[in-house]
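With one protein chain withheld, the remaining protein chains of the complex are depicted in position.
And then subunit A:
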Amino acid sequence: MNGEQDMAHDTTHDAQLRAHCTADADGRITFELPALEASDLQPAQLLLRLRPKKGKPEDTLRVLPLEAVDDGGRRAVLEPQPPLTEGRWDVYLLPEPGAPRQRLRPGLRDLRALVDGHTRNWPSPVAVRVPYTTKDGYLAVRTWLRTAQAEVEGIDVTDRSMTVKARLHGATLAEGAVVRLRARGANGAVRTREPQAESAGQRFSFTVDFEELINADTTGNRVWDISVQTGSAEGAPLIRVGRLFDDLADRKEIFVYPSAMLGGVAVSPYYTVDNDLSVEVTTAD
């Protein structure tokens, strides 16, 4: 039912099923479907499938009962526990045992409870779920599952540096903590910065000097990933710096920062497709 030609037989635009969903602040997601054509006695289910990497089989599934509700529709509730593996989960209807699954389109996604997620305290492990619409128009759930999170609260970009304010969730800064910038690729250079800690080892800030990144790696174009190591001890956990606590599954095109130009080299902080913070260094041609 993907192609335009196939849709020619449909009487309306909405021949495919749409599911409304409501996200709660604690991670619960309630899916609501209209009444199904099959008898209400059929034990319909909602299937969540972790999208496998290309060429890999799908092996992580979550199945939820679809209960009939008073208005004739169906409802499935994804409880906060247990958490979902990090990734992208596609949403399907299993109308009855043995019947082929049907991928669901999004209806209204009521995500208002997620908007101010950054104002709350997230304990470890940090589990985030954001329902979203895929590029090809289907309903999916973006999930993150991390021991701890360094949540960006603001970035101030000048023409030679950037200062990042962040807050730790599920961890605290200890003596000897460092912010670590690592160039992607084999044997990527590493640079460290000392974080300026604020309140109770949770809020901190750090400044990245762009010139230092340019000089640290002269191989041309590089992407630097930013993490924070919470203590000096060997094996102290490395926590990625990023922004996960709101209603946006993909912030790359929405949170956009200016590039700094230093002698023909552009330095651009940006959020990756995983909403983590990185810095791209690009030599102009």
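Points to keep in mind about this one:
Just so it is clear, contacts are C-beta pairs under 8 Å (C-beta built on N, C-alpha and C of every residue); 3 or more make two chains touch, one makes a residue touch a chain; residues count from 1.
Criterion: contacts and distances are computed from a predicted model.
Per UniProt, the protein behind the absent chain is "D-inositol 3-phosphate glycosyltransferase"; the candidates were "D-inositol 3-phosphate glycosyltransferase", "SufD family Fe-S cluster assembly protein", "Glycolate oxidase iron-sulfur subunit" or "ABC transporter".
Touching the chain that is not shown, out of A:G98, A:G154 or A:G263: A:G154 (per the contact rule at the top).
Among the residues A:A25, A:A99 or A:V115, only A:V115 touches the chain that is left out of the figure. Although one chain is not displayed, subunit A still touches it through residues 4-5, 7-8, 10-14, 20, 108-112, 115-116, 154-157, 247, 253-258.
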